[in-house]
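Note that this complex is displayed minus one protein chain, with the remaining chains in position.
Letters A, B and C mark the chains in the order given here, with residues in each chain numbered from 1 onward.
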Amino acid sequence: MNGLWAIVALVAFPGGLSLLAGGLAYEWVDRKLLALFQNRVGPRWFQPLADTVKLLAKEEIIPDKANKILYIGLPIAALAGGLTAALYVPLAGLKPTYSFPGDLIVTLYLLSLLTLCIGLAGTNTLDRFSMIGATRTLTQVFSYEAPFLLALLGPAVAAGSWQISTIASYAENHWLILMQPVGFIVALIGLMGKLEMPPFDAPEAHTEISAGALTEYSGRGLAFFHLAKAVELIVGLTLVAAIYLGGVSNPLWFLVKTLALLLTLIGIQSLFTRLRIDQTVGLWWRYGTILVLLQWLVLILVKRM
Amino acid sequence: MKFGTMLSDVSSSLFRRPATENYPAVRQRNPARLRSFLKLNPESCTGCGLCALDCPAKAIQVTMLDRKAKQFIYTYHADQCLFCGQCVETCNQDSLSMVNDQWELAALDKESFSVVLRDVDYAAKVLAEKPASGSETPAKA
Amino acid sequence: MNSEEILTLASGIVSSWDWVTEISRPNPKQMDVKVTSLQELIPIVVGLRVKRLGHLSAIVCMDLGAEAKEMEVIYFFCPGDAIIALRVRIPRENAVLPSLCEVVPGAESYERELREMFGIEITGLVTPDRLYLPDDWPEGSYPMRKDFDPKVLSVQE
Partner (left out) sequence: MTTNQETERFTISIGPQHPALKEPGSFQFTVDGEIVTKAYVRLGYAHRGIEKATEQRNYIQDLYLLERICGICSHIHATAFCLTAEKLAHVEAPPRAQAIRVLVAELERIHSHFLWIGVSAHEAGFDTLFMYSWRDRETVMDLLEGLTGNRVNYSANVLGGVKCDVDKEQKAAILAGLDFLEERTRHYFDVLTNDSMFLQRTRGIAVMSRNQAEVMGALGPTARASNVARDVRVESPYAAYKQYPVNMMLDTRGDLEARFVVRLNELFESFRLIRLILDTLPESALTVRFPRRIPGGEAVMRLEAPRGELFYFIKSNGTDKPERVKVRTPTISNMTSVIKLAVGHQLADVPMILAGIDPCFSCNDRTVQLTNARNGSSNTMTWEGLRQHGIEFYGGKRK
């Protein structure tokens, strides 16, 4: 990785700016599809960009009892976590910029770092709503993290390596969605949990705890969290598409697969009611884990033969 | 205990135009019984002021100058009006009615809401317009 | 049961107390009971409640004007088709009424409206907080009285 290509990768193409733009574009597709499913018009194409620009221009009010360094640092850490996670993932069908054995675990860790930052931001601002929101975010992380991780490690075991690029190339010729269907379902639902899409959006249930953990955030902080969520959306989709839907070898395949995955996610999302936090935890620990363990059982038996 | 009972709605709306109308590009048709701006038939109005008495929002103002010569000014304040139609019910000369084809009543300044529906020199204006023969009916104010 | 039976049952309950209470029938479906002394009020309400006639619909208070020096409070019980109105006359100044909260928990919300809007002292009312008037409402000015003048609220320069 000589210097120039690294800088270009980090700042321009698969990294920074294009990733942010891609994230916002995917967020627009998300909101537009949801509107389509609900028989209404939906936002214009530049709405997420407009929201971010507006938030960046807004004044940032820091609650006086909150710890200033944490208040400012957490959004930046969240966005940084999201962006670095994108480096190991085959974005836009290209080879991932960095890849080393075991980068699947690092990516997943970086993605959950983002949710952790939101939880910490909630407790740090000492607002009643954000306190409850933070506890819900962290409770939900503990509930979906384990099954989601196991569901993604299934194919890794099948491919015999923890490196995303090798798993992706292995996945190209044998479609893991057929070999491990249950694992795919748990990964899909886990992705919905990670992205806090309904029915798992208890942490930011605006009818109960107005904006959940991010109630006290405004201006730049909220813009960074907003961008981090958009990046997490695109990274999560690429990860699951790369592993389960037979790899993303070229940009066209990448677009088709991720958008198809997004369509199914939105379809599922528009059908369900928000679950209470205890119901989500119950759902994950009762059904999610058992399903993924069954999948692993089958996997081990197949590996043994 | 079914899952996703809204599936039929959601899937059918994939191929259907959104329900939200694109106003002002798409103009809503006006319901026939819409009660909008007040309209006065100046001839039959005797200036009795019963409508002003009954108006819940005091949107009608009848300043009587000379009862015998039926000289009065009838001003209607559209910004206070509730569009309830009680004045139309109360008037026993049936000289009031409400427009039903115009409901975008926004205005840039407050004065343009107060409309004089019948002027004091209405009688004089009518006489002036009537030609010498005085045969056809006076033009509507 | 229709209104006739309800009213005969209710008048049975009311007249069983030996206090002198005047019962009148303004219209076939309504029965007015003039409650002369405040002690009678609670027992009558308990009696109605026991016979499942105690659905308190509303408590209406009327200021009969400064010269009458009296206020009339009417408790409307409306079981089924019939209306049973318990009328109580109280003086305008420092009036006191017993609270029905123990017997009819729903009455608490109506009584607090009385206390705030008419200035009637209700004994036994659990929550002292102000009703739906704002906290900075001037003490002692009761808006629903006839002699209430809104200038009390205007900002004194």
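Here, contacts are C-beta pairs under 8 Å (C-beta built on N, C-alpha and C of every residue); 3 or more make two chains touch, one makes a residue touch a chain.
Small disclaimer: the values here were computed from a predicted structure and weren't measured.
Engineer: By the document's own contact criterion, which visible chains does the hidden chain reach in the full complex?
Structural biologist: So, spelled out: the chain left out of view touches A, B, C.
Engineer: Where the complex has a chain not shown, which of A:Y26, A:Y71 or A:F129 is the residue touching it?
Structural biologist: A:F129
Engineer: Pick out the residues on chain C that sit against the missing chain.
Structural biologist: 3, 26, 29-30, 55-58, 60, 62, 74, 76, 78, 80-81, 83, 85, 104-106, 108-110, 112-113, 126-135, 143-144, 148
Engineer: On chain A, where is the contact patch with the chain that was removed from view?
Structural biologist: 37-40, 65, 126, 128-129, 131-132, 135, 198-199, 201-202, 205-210, 270-279
Engineer: Kindly note down the residues of chain B that lie in touch with the hidden chain.
Structural biologist: On the chain B side, contact with the omitted chain comes from 1-6, 8-10, 19, 31-35, 53-57, 82-86, 89-90, 100.
In the analysis below, only the chains that are shown with their structure count from here on.
Engineer: I'd like the Å distance between the centres of chain A and chain C, where a centre is the mean of that chain's Cα atoms.
Structural biologist: For chain A versus chain C, the centre distance works out to 61 Å.
Engineer: Starting from the mean Cα coordinates of chain A and chain B, work out the distance between those two points in Å.
Structural biologist: 57
Engineer: Which whole number of Å gives the spacing of the CA centres of chain B and chain C?
Structural biologist: About 45 Å separates the centre of chain B from that of chain C.
Engineer: Please set out, as single numbers or ranges, the residues of chain B touching at least two other chains.
Structural biologist: none
Engineer: Help me check something: in the complex, which residues belonging to chain B touch chain A?
Structural biologist: Listed in rising order, the residues are 3-4, 6-7, 9-10, 13-14, 16, 18-20, 22.
Engineer: Mind pulling up the chain A residues that touch chain B in the complex?
Structural biologist: Touching chain B: residues 35-42, 267-268, 270-272 of chain A.
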